[in-house]
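Below you'll find the structure I mean.
Removed: one protein chain of the complex. Kept in place: all other protein chains.
On to chain A.
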Amino acid sequence: MSDGPILTFTDRGIYCAAGDFHIDPWRPVARALITHGHADHARSGHESYLATHAALPVMRHRLGDINAEGIAYGEARQIGGARVSFHPAGHVPGSAQIRVEVGGEVWVASGDYKVENDGLSEPFAPIACHHFITESTFGLPVFRWRPQADVARDLNAWWAGCAASGKTAFLGAYALGKAQRLMTMLDPAIGPILTHGAVEATNRVLRTQGIPLPDTVAATAVIRPKDFPGALVLTPPSALGSKWARRFGAQESAFASGWMALRGVRRRRAGDRGFVISDHADWTGLLSAIKDTGAENIYVTHGYTDIFARYLTEQGLNAQVVPTQFEGEMADREDAE
């Protein structure tokens, strides 16, 4: 074992020499530790996978037959010279920050995270460390989320308005995590919740592993839209306005994403409405999460890296930008969050 840093940033992803493993690698490796099941973190082709028990079912659903092992939150495991444990990141159900300790020095790779408790994901837990790797998807002071309950009120008011005027409400959101979080925010008294196939497939996986979700009806080709007056349909954004959606007749469409905080993006992306709901930390969330780790060395990735790292440096931290294969600022990528 060399005296170099415990985690290094390679062209395959984050690498730990002491334990000879990678975290969220984007090229095939022998041993991959995965923070969560989103496609840009959990990729196919690795020889072995390690993820939380709660994250595995979705990964298996998406990646097929993988050689994967589960681990409980907080459970410590020795991998070579490194002591490894997974801790809730609050991003989506099953998501984790990965803590790596070698010779008393602690690094945390936080993956994607948010600090607000969404009532569905295991709530974010701050982990004391010396070196903290943070995302910065929304690392600008213009991003400040309102409390989830406030947004839920707006969302339900919109849905109720659609229902009252005889329109079907179409709500576009990422199929894993965001869609289920929205389901828990919706008021079932307004009407039935219908789901696109991609959303319902994830629902099935999550229900099977014991995560309670509100009742939904799969909006397949066989159902008759007129049997579901006042319905809200949850769908990946790509299906908004599609032939499948048009079958429902009079409708309004909305999009739920942190990017909806920006009027320009909202006008470009949203149909009729944009709701500001993100599974990533906002500016205040990022800063409080970093502060709570007590870390002095911060590695900034995914997002407004240059700006965010410069700000942290001014705050007296030793912050540096870590290149990733995926640039942040992905306001127009459908699976941005």
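We adopt the following convention: a residue touches a chain if its C-beta (ideal position, glycine included) is under 8 Å from a C-beta of that chain, and two chains touch if they have at least 3 such contacts; residues count from 1.
In this text, contacts and distances are computed from a predicted model.
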Name of the absent chain as recorded in UniProt (options "Urea ABC transporter substrate-binding protein", "DNA ligase (ATP)", "Formate dehydrogenase subunit gamma" or "Beta-lactamase domain protein"): "DNA ligase (ATP)"
Residue of A:Ala82, A:Leu140 or A:Val199 touching the missing chain in the full complex: A:Leu140
Options A:Val29, A:Leu50 or A:Ala261, residue touching the unrepresented chain: A:Ala261
Chain A, residues in touch with the chain not shown (by the definition above): 140-144, 261-265, 267-268, 271-273, 304, 307, 310-311, 314, 327, 329, 331-333
